[in-house]
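First the structure, in the form of structure tokens, and then the observations on it.
Left out: one protein chain. Kept in place: all the others.
Coming up: chain A.
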Amino acid sequence: MQSCADAGSSLPDGAALPGQTVLQGSVTTDGAPVSGAYVRLLDAGDEFVAEVVTPDTGDFRFFVAPGAWTLSALHRSGKARTTLQIDQPGTVDAALSLA
């Protein structure tokens, strides 16, 4: 049984499946990676889609389809939020800097 929210953990680094998009990046504060940040993926209607917790590297990764997506990060030291428009399949990089 596959889980609902592997958060891309089964996907090798840098690999995307044909026709699909990987949205990836890292959470930082003052340029340093943040572990234990809750990164949430929201769809065009601002609905919750998935959430992952960053490891020591601060990295996160989601599969998405082309469209408008919002990423938010929540950590006891701050928050971050960004919205992206993805027009075609591939790998898209995003950054979240806590403030």
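The rule is short, and it goes like this: a contact is a pair of C-beta atoms (placed from the backbone, for glycine too) under 8 Å apart; a residue touches a chain by one contact, two chains touch by 3 or more; residues count from 1.
Throughout what follows, contacts and distances are computed from a predicted model.
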Name of the absent chain as recorded in UniProt (options "NADH-quinone oxidoreductase subunit C", "Sulfurtransferase", "Transketolase family protein" or "Hydrogenase maturation factor HypA"): "Sulfurtransferase"
Options A:V27, A:A50, A:A80 or A:L98, residue touching the unrepresented chain: A:A50
Residue ranges of chain A at the interface with the undisplayed chain: 1-9, 17, 20, 36, 38, 41, 43, 45, 47-51, 53, 62-65, 74-76
